[in-house]
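For chain A:
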Amino acid sequence: MSRTHVNCEVNGDAVDFLTEDGESLLNALRDELGLIGAKEGCGTGDCGACSVIMNGRLQCACLIFAPEADGAAITTCEGLASADELHPLQQCFLEGAALQCGICTPGFLIAAKALLDENPDPTETEVRYALAGNLCRCTGYDKIVRSVLEAAVQIRTPA
Partner candidate 1 sequence: MAVVHFSTDQRQHTGGTPEVTIEAANVRDLVRQLAELFPSLNAHLVETSSTAVAIDGEIIPDPWLEELTPTSEVHLVRPLAGG
Partner candidate 2 sequence: MKYAAPTTIDEARTLLAGDAGAIVFAGATDVVPQMRAGRPEPSMVIDLKKIDRLMSVSLDGDTWQVGAAAPSSALTSNAAFAADFPGLTEAAGLIGSDQIQNRSSLGGNLCNASPAADSVPALVVNDAVAVIAAADGERRVPVADVVTGPGQTSLAHDEIVVCFELARPAGGTSDAYLRLIPRTEMDIAVVGAGVRLTLDDSGNVSAAAVALGAVAPTVVRVPAAEAALVGSSLDDTALAAAAAAASDACNPIDDKRGTINYRRQVAGVLTRRAAGIAADRIRTRNGQNGAS
């Protein structure tokens, strides 16, 4: 079967991959590029575990046909940290015990990054609504929301 050649930028690196047209970007990231941070929890855009930022917009990679990514810039959970430092969201999630099983964590981190990029000083309510597309069944969201609010403080006022 013929496959389509897709060129894009993922976490700052120029990459390319071959894909069937009907395949999702999620499967392409995971199977072709080995970026396993984005997870499939539902495949229908209802759980947010596959969240990525594509061309500056937070999206579910399971709803994106892989060829759509041609020419796009994509950020996944793997692209949050620098070589020597975690992103403040990652650090706050660790210190705030905002993960239990961890399957939803990459998606929450990406969604929270998209929120803070747009709104660096969100209220608790704004955080809760911004993260409503990310399901977590372990934490009851409490520690996730607290950790995002704490990360917002740290990003606004670097030490």
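Keep in mind how these were chosen: all candidates are chains of the complex that A comes from, given by their letters.
Rule of thumb we're sticking to: contacts are C-beta pairs under 8 Å (C-beta built on N, C-alpha and C of every residue); 3 or more make two chains touch, one makes a residue touch a chain; residues count from 1.
These numbers come from a predicted model, not from an experiment.
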Please find, within this complex, the candidate from 1 or 2 that touches chain A. 2
Which part of chain A faces candidate 2 closely enough to touch in the complex? 4, 20-22, 24, 43-46, 48, 51, 57-60, 62-65, 67-68, 70, 111, 114-115, 129-130, 132-134
